[in-house]
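Missing here: one protein chain of the complex. Every other protein chain is in place.
A, B and C label the chains in the order they appear, each numbered from 1.
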Amino acid sequence: MTMPAPLTGVVPPVCTPLTPEREVDVPSLLRLVDHLVDAGVHGLFVLGSSSEAAFLTDRQRRLVVETVVARAAGRLPVLAGAIDMTTPRVLDHVAAVTGAGADAVVATAPFYTRTHPAEIARHYRLIAERSPVPVVAYDIPVAVHTKLGADLVLDLAAEGVLAGLKDSSGDQAGFREVVTGARTRGVSGFSVLTGSELLVDSALAMGADGAVPGLANVDPAGYVRLYDLCRAGERDRARTEQERLCALFGMVSVGSADGRMGAGSSALGAFKTALRLRGVIACAATAEPQVPLSEGEAERVGRFLTAAGLL
Amino acid sequence: MTMPAPLTGVVPPVCTPLTPEREVDVPSLLRLVDHLVDAGVHGLFVLGSSSEAAFLTDRQRRLVVETVVARAAGRLPVLAGAIDMTTPRVLDHVAAVTGAGADAVVATAPFYTRTHPAEIARHYRLIAERSPVPVVAYDIPVAVHTKLGADLVLDLAAEGVLAGLKDSSGDQAGFREVVTGARTRGVSGFSVLTGSELLVDSALAMGADGAVPGLANVDPAGYVRLYDLCRAGERDRARTEQERLCALFGMVSVGSADGRMGAGSSALGAFKTALRLRGVIACAATAEPQVPLSEGEAERVGRFLTAAGLL
Amino acid sequence: MTMPAPLTGVVPPVCTPLTPEREVDVPSLLRLVDHLVDAGVHGLFVLGSSSEAAFLTDRQRRLVVETVVARAAGRLPVLAGAIDMTTPRVLDHVAAVTGAGADAVVATAPFYTRTHPAEIARHYRLIAERSPVPVVAYDIPVAVHTKLGADLVLDLAAEGVLAGLKDSSGDQAGFREVVTGARTRGVSGFSVLTGSELLVDSALAMGADGAVPGLANVDPAGYVRLYDLCRAGERDRARTEQERLCALFGMVSVGSADGRMGAGSSALGAFKTALRLRGVIACAATAEPQVPLSEGEAERVGRFLTAAGLL
Partner (left out) sequence: MTMPAPLTGVVPPVCTPLTPEREVDVPSLLRLVDHLVDAGVHGLFVLGSSSEAAFLTDRQRRLVVETVVARAAGRLPVLAGAIDMTTPRVLDHVAAVTGAGADAVVATAPFYTRTHPAEIARHYRLIAERSPVPVVAYDIPVAVHTKLGADLVLDLAAEGVLAGLKDSSGDQAGFREVVTGARTRGVSGFSVLTGSELLVDSALAMGADGAVPGLANVDPAGYVRLYDLCRAGERDRARTEQERLCALFGMVSVGSADGRMGAGSSALGAFKTALRLRGVIACAATAEPQVPLSEGEAERVGRFLTAAGLL
C-alpha cells in the first residue's frame, strides 16, 4: 500500500519473537501482528531498535519483513528499518526491505564513523534518491551518538527528501521545534512521530502526528485509546491513560536496576516476557549477546502487567 | 598462513582505494599491498576503520579480503575486521572473511545497542567459539562508544578467547595496564597492539608487541624504521623518527580544521590523497556520504608529504 | 517571608545587570525586579545560571541578594542559588544568602569532582541540616554533568530534605516521573518546577507546580499569561501563547549560530540585550570571559522582540 502522507496514529515498533535457538519465530510474529492490528494500531514499524534490528542477520531481517507485510496484507502500512552504519550499506537494506514489500524505509544518521551535518544531509539525499518508497528519519542519539538538528530535518522535509521523523531522542524541546516548524513552514505531508512512550499525550498536544512506542507491543489497545482520547480533546482522561502506561513502562528496569545487565537487555527482555505472559508469543528469548531475565525478574514483569490490568 | 602468537610489528590498517564511482579499485588495492609489503610491514589489517569498513557493502568487503589475501600469498598474515553491531551479524562477517582467507578476525564491542561488560564478554566468547581463526579485540570508543576495560580484556586473553588487542582508545594508561598485565599474568601468545599513530615509540617502550597505524598506509617505511629502532633500543633516533611521523600526521585536519566536514572525512581523505600523490592509488575518492577534500586541501596534504621527505 | 509549600507559578531566574565595568548595576537590577513583579510573577530566583551566578564574586552575589530581597519586600518569595562545587563551599553560600534574606536556597549536585548518588544524597542532607530555610534541588546536567535520578529526588523529598526541584535537565520523561511520583507517593508541599522555557504548557499539563524560565526576564507577562491559561484549562490558547514564546526564544542563538561564541554567551547576551532594548536595564554587558554580541546580533534580537509584539 502507499504510505499515508502524513502518516498518523500509533505505529508500534514490532518486536521480533525468537525461538530458544534465536531463529525468528514466525508463528509468534504472526500472532503479534494480529495482536497489534486487532487493537487498532495505524501502522507497523519492523526492524527498528525494539525489533532488535541491530541483532538480526540479513536473512532474518528479510524474513521479518516478508512475514509482516504478508500478514498486514495492505490493511495498514508497514515501515521497515534500514539500520546500518553508512549510506552504501543502508542502500543495500533499502533494496532488501522494499523488495520484501515495505511501504516506507526508516534510516538513522551514519554511525560508527564520525559524522557531520553536511554528511548526514548527503546521506538522506542519496537514500531518498535511490529508495522506491518514502524515507523516514530516525533520530536516536542513544544508539548513533548524533542528534538530528531541527533545522536539518525541516530543510530535508521541505526539499521532499524526508517523509517523516521518528524522534527517539528524548529531547522534547527539539521535537517541538520540528512539530511547530513543519506547520509554520508549511511542509505538507510530513509526519512527526514521537518514540517516547512516556510523552505521547504531550507530543500530540503539541501537534505531533503520532507515536512509535515500544511499549505498544505490550499494550497496543492502551496506546490506541490514548491516541483517540488526545484526538478527541479529552485531555484529562488522556493523561490518566498515559500515566497508567507510564507505570507499566516501569518494567523496563527489572533487569538493569541492580547493574547486572544493560538497559537494552532489560527493556527488550521485559517487553518480550510481557508478550509471553500475555500469551502472544511463545518464548521471551532475546538475541545474543543480551543477558536474559531471571525467573524472579520475569515475575516482576508479571506484577507490572497485573497492576496495569493486563493479566 | 597461521597468525604468529603473538603477532608483532607494524600491521597497517589497509586503506580501500575506490574508483570515482565508489567501487573497489582492485588494481590500486594491489599496488597498495605491494607498497606496504615492500616496505617490510609485518601483517596487514583489512576492513578496519581506516579501510572504511563501515562504508563498504558486504560484496565489497568480500572482494577486499580476497584481493589482499591473494596478493599477500602467505608472505604475511592478513587480519580482517568483522565490524558490525552485535554477535549474530558479526558471526556472518566472520564466516565471510574467513571463507575469503583471513588469518584472524578483528571485532569491536557491540554498538548501536546499549551494551554492558557481561554482554561484551559473552559477545567475544561466542565469536571465539565459532571462528576458525584467532580473534583480536578492537577497542575503539570513538566509534562504538564503549571502552574495553583492561581486566575484561586480560580475563578473556587468559581464557584463550582473545589472541590480541588493537587499542585505538587513546587511553595510554589503560593500554599500559593491558601490556603490563599480560606480562605479569603470564598470558602467553597474546598480542597487544597500539592504534595510536603518535605514540608508537611510547607503546613499544612499555612493552607493546606492535602497532596498527593508519598513517602507515602513507609512510610504511617510516613505521617499519621506527619499529626497528625501538627494538634495537635506539630510543633517541626512534623519537626523532616518531616526531617526523607526528608532523606528517598533521595532514588529517586539512579538511576538518574549519568545520566544513567531519574528522573522519578529513583524515581518510588526507590518507587517500597522500597515496594518490605518492602514485600508489589512482583516485582519492572516499565512500559516501563523506565530504571530499577540495583541491586546496589536497595541495596542503602535498605540503605535509614534502615536509616529511616523501614527495 | 516563608516560602509557600509548595511554591507554584512563574519564578523567573533573575538576570544580573552589569555596568560596562562589570559591576552589579543596582538601579537596573531594581528596575528589573519591578518589571517582573509588576507582570505578576510568583517568586524570584536570584543567583541561578541565568543570573550568571557562576561569574559573580562572593561580594557581588551578596549585593544581588540584598538588593532583590529589599525590593521584593516580602511581596513574593526570593530563592537564591548557592552554586558551588561541593558541600562545604555550598554551605558558606547558604550562610551568606540566608544572611542576606533569601527565603529558600537552591543547590546543584556536586560538580568538578566526580560524584556518586550516595554522595549527592549526603550532600543534600547536610545542606538541609544546616540551612535555616527550605532547600530546592537544581537539576542541570549541562552545567554539572550529573543527572539527578527521579528516585533520589523523591526519596529526599519524602524525607523532608528537599522542598522542591528546579529541573533544567531537558529530560521531560524524567521530569514527569518526579511530578507523578510526588503525587502517587503523597509527598506534600514539594514543588516541581520546570526550567525548560519551551515546555511550560506540557509541564503544567503533567501536573507540575510551576516554571523557572530564563526567558521570563524578557517577557514575564507572557509566562504569567501562559501559566494562567494552563491553570484555567484553556489549553489551546495556552499552546498558542507557548508557541509565541518558543519563537521568541530563538533569540538565544543569535551569537552562537556561526560558532564564534559559546551557547552561554549567546543566550545571556540575547536576554540582556532584549532587556536593554525594552528599556529595563541600562547595559547588556555580560561577565568575563563571555563574548559580547555584536551590533548586528543585537539588531537581530530586536527583530525577535518585534515579531513577538514586545517592541
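By our rule, contacts are C-beta pairs under 8 Å (C-beta built on N, C-alpha and C of every residue); 3 or more make two chains touch, one makes a residue touch a chain.
This structure is a prediction, so every number in the text was calculated from the model and none was measured.
Just so you know, the chain we are not showing touches B, C across the whole complex.
Contact with the undisplayed chain is limited, among C:40, C:149, C:189 or C:262, to C:262.
Contact with the undisplayed chain is limited, among C:4, C:110 or C:164, to C:110. The chain not shown here touches subunit B at positions 170-173, 176-177, 180, 196, 198-199, 201-202, 205-207, 235, 239, 243, 246. Seen from subunit C, the chain kept out of the figure touches residues 22, 49, 54-58, 60, 83, 85-89, 92, 110-116, 118-120, 122-123, 126, 142-145, 260-265, 287-291.
Definition applied: only the chains that are shown with their structure count from here on.
On a Cα centroid basis, the chain most remote from subunit C in this structure is B. Inter-chain centre distance (subunit A to subunit B, centres taken as mean C-alpha positions): 35 Å.
Averaged C-alpha coordinates give centres for subunit B and subunit C that are 49 Å from one another.
In subunit C, no residue reaches two or more other chains under the touch definition.
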